[in-house]
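Step one of this worksheet: look at the structure below.
Not every chain of the complex is shown here; the ones you see sit where they belong.
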Amino acid sequence: MGNLCNDNIVTEFEQSVINTVGEITSNYRKSELICLNKTKHLPNRSEIIGIIKDLRKIIFPGYFDDFTLGYSFADYYVGKELVDIKERLFRQVLLAISYNNSEDITIEELEKKSEEISINFIKKLPYIQEMLLMDVQAGFDGDPAAKSKEEIIFSYPGLFAIYVYRLAHELYTQNVPFIPRIMTEYAHNKTGIDINSGATIGKYFFIDHGTGVVIGETTIIGDNVKLYQGVTLGALSTRSGQQLREVKRHPTIEDNVTIYSGATVLGGETVIGKGTVIGGNAFITESIPENMKVSVNNPELKIKETKKPDSKDNPWEI
Amino acid sequence: MGNLCNDNIVTEFEQSVINTVGEITSNYRKSELICLNKTKHLPNRSEIIGIIKDLRKIIFPGYFDDFTLGYSFADYYVGKELVDIKERLFRQVLLAISYNNSEDITIEELEKKSEEISINFIKKLPYIQEMLLMDVQAGFDGDPAAKSKEEIIFSYPGLFAIYVYRLAHELYTQNVPFIPRIMTEYAHNKTGIDINSGATIGKYFFIDHGTGVVIGETTIIGDNVKLYQGVTLGALSTRSGQQLREVKRHPTIEDNVTIYSGATVLGGETVIGKGTVIGGNAFITESIPENMKVSVNNPELKIKETKKPDSKDNPWEI
């Protein structure tokens, strides 16, 4: 194709890449969401997930780490890790609150606030640890398939989702933007359990199986509550979208309530009273008093005989 | 145990490994699916997932990358990445279409086709980016729990599933085997949202929470549609299996429709008309006209008082 070095012909492919690059970078300029001067200062998702993973090693030592820890040196290890995690969290919180800084708060003030938030978070860790140990106990007591409490810590998705929720909730209550959501969506991704960090959840909480559980932002859950897979604690309607921010849209579940799989409880004024048991697939939009047993008149089944099995349906049958 | 070097005794364990190796490699020869001469030319799943991850950095710069990008150099970065991604995609597409090459198409023709497919894909990226920015807006407008559009990009599983679907759909429409499915199942894995790459989906699409959503291959979805967790847009019956390939088996959802959690819409001739709202848990197998509100006479609840709470149920209660 002629003299290689002088070959200035732009191929069709090359031209289309050049055009595409131009279109993409031009989109950058059109959208406030990908304003490059701004987005480069967003918090870093991987850093935040790293904090979740490293905290788990401190809260449940021996379960998620090759590091074998003895009592004598435990303070060294935990101390070193906490100082480090506090610093990493500080940086992410600073990014998060600076990004959202519409008023004229100085960088010094933002740093001071991030420092406070991070320290408050660190101080809450022993409390979170104690809550989680109670959640493990609740899981063991409630699940006949649990062979040991250890396997709940190791592998139960319910416990992982609650762990991440309890961390995220501490940042939510301190009004940190972005980070609580990144945390709980990470757990959602891993477990199929979607707990909004704004929810308030008591002690001895347990979610069995868990896939499909949704717990909305303004939900209040008491102590010793147990949920099964597919339970929604949701809002009655969110068609008004952003107009409903800050309004209590999700139910209140009092102490000692059990909600079986697939049940839906909706509405900010709906209260499930203490000790009540909600049966599978119940659909509830009004309050239920204490100590009730709610079950569903399940839709009637139509059962009819089929013609003898069609061999075409089962091509692998001999 | 005798002279070590002359010890020719095969232990029971050694013999059982040797036998097992023989059985496994003999299975290789029996199954067309693990024909080694063939499978070594399959596309590489990790490569394909890598393309999804790297494209996200270009489409939403600043959100998923340590790289801090300014406007001045944006073209360099995007251009370099796109050339690279196009090359990687080309190789995977070539593997995919060559593997399935039953006719006698020459390697030159296969390469030409892969090149065309990859370029067509790259050219579509600015359009996909624009669609996704509209999807982000739809998510923000529709969800009172969304504190910002940024957190939708960062962490909403619905947006991630739509992102991957929109990429995969471009390859599906070009009849690329394997790769679209690998892409959408990767998103399914991460989000619990299962969108078949064959579905046709309009703009301003939003899926809230999302776990358990299934959108079948021949589904058609208009603009400004919103789905909640657990919604199935499925086929009426798939007992005839492969005989149903290519047939429209999944519903059509027109513009401005909202479908609440747990609802099921089945059948290739089922159309949900414009502006209609489908309530939670509805089970629909026939068309619904425009601007309707469909709700469910939920199964009646049976509510009875329980005996006073049994302390055995709550062993942690003092």
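As written, the chains take the letters A and B, and residue 1 is the first residue of each chain.
FYI, contacts are C-beta pairs under 8 Å (C-beta built on N, C-alpha and C of every residue); 3 or more make two chains touch, one makes a residue touch a chain.
Source: prediction; values computed, not measured.
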item: Oligomeric state of the whole complex, in copies, if 2 are shown; value: 3
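Going forward, only the chains that are shown with their structure count from here on.
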item: Rounded Å distance between chain A and chain B, as computed from the means of their C-alpha atoms; value: 20
item: Chain A to chain B touching residues, read off their complex; value: 13, 16-29, 31, 33-34, 36-42, 44-45, 99-100, 134, 137-138, 141, 177-178, 181-182, 185-186, 188-189, 192, 194, 196, 198, 204, 211-212, 214, 216-217, 224, 230, 232, 234-235, 238-245, 247, 249, 256, 262, 264, 266, 275-277, 281-284, 288, 291-299, 312-313
item: Complex contacts: residues of chain B adjacent to chain A; value: 58-64, 66, 68-71, 74-75, 78-79, 82-83, 86, 115, 119, 122-123, 125-126, 129-130, 133, 136, 140-151, 153-157, 190-192, 208-209, 211-212, 229-230, 239-240, 258, 261-262, 277, 280-281, 296, 298-306, 308-309, 313-317
